[in-house]
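The complex appears here without one of its protein chains, the remainder shown in place.
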Amino acid sequence: MRLVPPSQAELAPQWEISEWLNHDPMTLMDLRGRVVVLHAFQMLCPGCVTHGVPQAQKIHEAFPDVAVVGLHTVFEHHDAMQPLSLRAFLHEFRVRFPVAVDEPGRDGPIPVTMRSFGMRGTPTLILIDREGRIRHHAFGRVDDMLVGSAVATLSSEARRAASEACDDQTCRIQTGSP
Amino acid sequence: MRLVPPSQAELAPQWEISEWLNHDPMTLMDLRGRVVVLHAFQMLCPGCVTHGVPQAQKIHEAFPDVAVVGLHTVFEHHDAMQPLSLRAFLHEFRVRFPVAVDEPGRDGPIPVTMRSFGMRGTPTLILIDREGRIRHHAFGRVDDMLVGSAVATLSSEARRAASEACDDQTCRIQTGSP
Amino acid sequence: MRLVPPSQAELAPQWEISEWLNHDPMTLMDLRGRVVVLHAFQMLCPGCVTHGVPQAQKIHEAFPDVAVVGLHTVFEHHDAMQPLSLRAFLHEFRVRFPVAVDEPGRDGPIPVTMRSFGMRGTPTLILIDREGRIRHHAFGRVDDMLVGSAVATLSSEARRAASEACDDQTCRIQTGSP
Partner (left out) sequence: MRLVPPSQAELAPQWEISEWLNHDPMTLMDLRGRVVVLHAFQMLCPGCVTHGVPQAQKIHEAFPDVAVVGLHTVFEHHDAMQPLSLRAFLHEFRVRFPVAVDEPGRDGPIPVTMRSFGMRGTPTLILIDREGRIRHHAFGRVDDMLVGSAVATLSSEARRAASEACDDQTCRIQTGSP
């Protein structure tokens, strides 16, 4: 599970969300400066329910500084996975991290964010560094040790990069190592 | 996981079903003569999704002569687990055995069959012998080896009862329970 | 996991044992009348240690009437798996059932009983009915539910067959169903 080097990584596109659960609306830009773990799932996808969602919950608990965001990307059985059902799912499966409902596709079953991130299905795990770059994109089951390693590596970068921080408008003077 | 001896076992009550999936409507009386495994679940109950339903599916595959019947007994989040959602769940989780939707309770959240069988929650596994008697009633997780043993024991009884009508020399008229 | 029908099943050969642990010496004939689960293993075989031995221990606990017998069939690394090491292994892994050390081969690495039973390696699970017939012979990993089912089926037969009992010398008159 290699991370894409920062110099070769692309900026994550913005997500388009129709509804937020467990959190107020937020944008990727709001999270700039933090490592973001984007876990795309469907509540009736077996691999998500038995592996992906519990793994995302585990990341949420193990890495308090990392922003874990669930993305409910329904591309089949739309009627069966409406927000009302999703809300019950999150309650029963004790999902505590923020979950965003992907904006339905305008001209087909694939939701907007799923399409703009180029996801192939669910579960998908996307790791975004504090500069907003996609450093890893995995479809399917990913091993816990490798996920732990990748998230920690990005977190270490994050801390190191604090002194180089630029935002959209300005670059601050580097004042010392963290 | 001890089976209740036949002499102490009670007859299973009839179930009340509002809708059948994967099968035409049937009564317990229709199944008399076969061992019945009744698996009560909710599609958003984590213990059901990760353990109970896969175990029921495994029984269904391992014991072709046994009637595995799923009972969808929704006693919470009713709006989130309507038949439309259940149908998608069964499709995605590849549930092949007949599933009956328990009749909603008339004066409370507990469905009719759940109440008449005295179930305490989901998942619940109930083993019914070929004479229609409840021989085991388990709430929660049950070990695969013990389930395999119990179902095989009931199946052997069934076969024994059939063959005991005849011995080497004579055939007795079958008058009921062995 | 189908059982061989009694009419097609062969009698198990006698085992040849150089040493018994957890039990006094016994022959298959001593166990006639009981279902026997023969679990062949090596203490340094990964599939045995992580799956086979714990499964045999589970059978031992779930079926008090069944005779579970471990057979330590060393066909490689003989010096590393002497009885002194085996004894420590049984202690550390809390193996409570009787374990027999297979008699070393006279003209090669394959022990005598392993060869006479036609075993292909370890772990091997052999189910012997109360008449001493081999009803199942499985090399490799076997599912818990199927094992539970097969052992229970043989146990049910055993109880039924009590009235037909013959030993080496005599056949007793059948006095009634159990």
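As written, the chains take the letters A, B and C, and residue 1 is the first residue of each chain.
Just so we're on the same page, contacts are C-beta pairs under 8 Å (C-beta built on N, C-alpha and C of every residue); 3 or more make two chains touch, one makes a residue touch a chain.
This one's a predicted model, so the numbers in the text were calculated from it and none came from an experiment.
In terms of the touch definition stated at the top, the absent chain reaches A, C within the entire complex. Residue in contact with the omitted chain (choice from C:His23, C:His77 or C:Arg141): C:His77.
Looking at subunit C, the residues touching the absent chain are 44-46, 49-50, 77, 79-81, 84-85, 87-89, 91-93. The set of subunit A residues touching the chain not shown comprises 55, 58-59, 62-63, 143-153, 155-157, 160, 177.
Just so it is clear, only the chains that are shown with their structure count from here on.
Shown here, the protein chains touch in a chain-like sequence that does not close on itself. If each chain is reduced to the average of its C-alpha atoms, the one that sits nearest the average of all protein C-alpha atoms is B.
The distance from the centre of subunit A to the centre of subunit B, with each centre set as the mean of the Cα atoms, comes to 41 Å.
Spacing of subunit A relative to subunit C, judged by their CA centroids, is 52 angstrom. Multi-chain contact residues of subunit A (touching two or more other chains) are absent.
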